[in-house]
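Removed from the display is one protein chain of the complex; every other protein chain stays in position.
Moving on, here comes chain A:
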Amino acid sequence: MALLTLSSPHTHGPNRTSRIMLTVALATLPGLAVMTWFFGFGTLINTVLAIITALASEALVLKLRKYPVSFFLKDNTALVTGLLLGLALPPLAPWWITVLATSFAIIFAKQIYGGMGNNPFNPAMVGYALVLISFPVQMTTNWVTSFQVSGSDVAGFTDALSIIFAGASSTADAFTGATPLDQYKHLISKETSDELLQRNTFNGWLNGGWEWVNLAFLAGGLFLMARRIITWHIPVSMLAALGICSLILGWDEDLYTPLSLHLLSGATMLGAFFIATDPVSASTTPTGKLIYGAGIGILLYVIRTWGAYPDAVAFAVLLMNFAAPFIDAYTQPRSYGHSKPKRGLKPGEKS
């Protein structure tokens, strides 16, 4: 076989948006599989529903805005928004919560701000925050106690379908409840850590399934990093900030949620690798990414520990989305040919 040496310019396989987004979607699949394994088919059904809703809302708005529909649908950003929302929502959330969150995310958080690349906030998290503040009961009690761990086998495909679409709550009550983070936070004032971990939600060891979900998302995130779709800055600084806060402020596990639960429960890994790293709404400079990630980690710890909500990835990410343009303005790297980086704005200067 002859080795041809071609002279430059060489053509690259460019990283198009559609391909990046498809890779992100692929990287969530291990997490989706593990969630389905531990929490039943609810997650899968809601994810599919969210993706369909996302694509339909996107198509509707694009049509209203007289944009080419199939061209923009093919960039797969709506797909990823729907997918992430489906993964973030409780497995047995009723169908209208999924549809409402996803359509609000696409129509209000993304398209009203100008569509792909123009949204200041992470659309999936806007949708999630909307339903979280609107329906606190449905959003915090429809989590499934992992049936692989607890031994009951009620969350089969048809059961999940009937709970999600027909609201068959009487059967659902038997095996739905709060997440480990929620339970630990509210019961630790009454019980010791050892007693608490004997409960069904925890099942004696760590998180009752949640640790595998988080490890699967961690694996997906490392794959994205290896593919150079995300950089290490945001996940590392976010997890480090969360870990440091937890070690310094919450070292006593009879008083506060322990570090293992912080890192391997709730939406920590999904948030660190898939949500906080959203290329549109996150900080873009290297230093900025570190600050941005650390801010999310600190806010995550603060809201989880002292706030009213058991998990806080959505709020932490949205709050730091507010700060991202400001962080970017003050962390511009020195560009080639200039001796000093241009940071911030002078008085009277326009951005």
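In this text, a contact is a pair of C-beta atoms (placed from the backbone, for glycine too) under 8 Å apart; a residue touches a chain by one contact, two chains touch by 3 or more; residues count from 1.
Just so we're on the same page, contacts and distances are computed from a predicted model.
Of the candidates "Branched-chain amino acid ABC transporter substrate-binding protein", "Thioredoxin-like fold domain-containing protein", "Ion-translocating oxidoreductase complex subunit E" or "ABC transport system permease protein", the chain left out of this view carries the UniProt protein name "Ion-translocating oxidoreductase complex subunit E". Among the residues A:T36, A:Q138, A:S237 or A:T268, only A:Q138 touches the chain that is left out of the figure. One of A:L130, A:V280 or A:L299 touches the chain omitted from the figure, and that residue is A:L130. From the options A:F41, A:F108, A:Y184 or A:F217, the residue with contact to the chain not on display is A:F108.
Seen across the whole complex, the unshown chain contacts chain A at 108, 130, 133-136, 138.
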